[in-house]
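The structure under discussion appears below in the form of structure tokens.
Here the complex is missing a single protein chain, while all its other protein chains stay put.
Now for subunit A:
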Amino acid sequence: MSAYLAQVWAARYFWMHLSLSDLRSRWRRSYFGVLWTIIQPLGLTLLLSLVLSRLFGADIVRFSVHILSGVVVWEFVGACCAGGSLSFVQADAYIKQFRQPLAIYSLRTVLTATLVLCTASLAMLGWTLVVLPQNFGWSWLAIATLYPAALLIGWPLATLLAYSGARFRDLPHAMGLVLQACWFVSPVYFEVRMFREGGLDFLVDYNPIYHLLQIVRAPLLDGLWPTATNYLFCFGTAALFGIFAIFVGRRVERSVIFYL
């Protein structure tokens, strides 16, 4: 395993540059360019806060920060799952020519998504400073831990999906459905209290998406530090996906090329 990671590290210039290239090509020839990462979640938040705060009977100011953090983090989850399942299929031309550890291609996807997450966080921080300035404090330092946590969960997850996506071409199509299902059972837009009031505590307490979101929501919404449980769940999920990815990778890494 360490030899494998050493190969990934040796190819670092390649995947780092390709990630940057993905970002560049995403905004190539667009007038607002990278600003879209900030405009898009803000626009969506404005719209959703206006409508949903009324529907859910929530305080619009607090709810807008809830929605914005949900939008930004969910975008990352979606990019890892949807993009991850296609990581190897789209890199087929490289895979067929050069012998490199395959995980560099899923890392490329996840790194791109993480960089987008970083940029979009600026919108989240800026907006919260405007509407909830009283929450600003040392606990905001915890937000910096979101990115390594996201990367550590996202990379093995995307790698797993990429292995399966190369073999089972239905996976990218099914992913949309699965993501939607996950969205509905997670407090992404819905508030935590709605789950609790409905007696669905387990959908919050055992949901890694909730715990990942808490890393930013605890400081932004309440000026509090995330709890140890939040981190335990995040890194536990990362470890679980990691072990699973290593297990699957050991068996199928070499034969992926036949399925491309």
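We adopt the following convention: contacts are C-beta pairs under 8 Å (C-beta built on N, C-alpha and C of every residue); 3 or more make two chains touch, one makes a residue touch a chain; residues count from 1.
Note that contacts and distances are computed from a predicted model.
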From the names "ChsH2 C-terminal OB-fold domain-containing protein", "Teichoic-acid-transporting ATPase", "Alkylation response protein AidB-like acyl-CoA dehydrogenase" or "Mov34/MPN/PAD-1 family protein", which one matches the UniProt record for the unseen chain? "Teichoic-acid-transporting ATPase"
Which residues does subunit A use to touch the chain missing from this display? 10-11, 13-14, 17-18, 21, 24-25, 28, 93-94, 96-100, 169, 254-255, 257-259
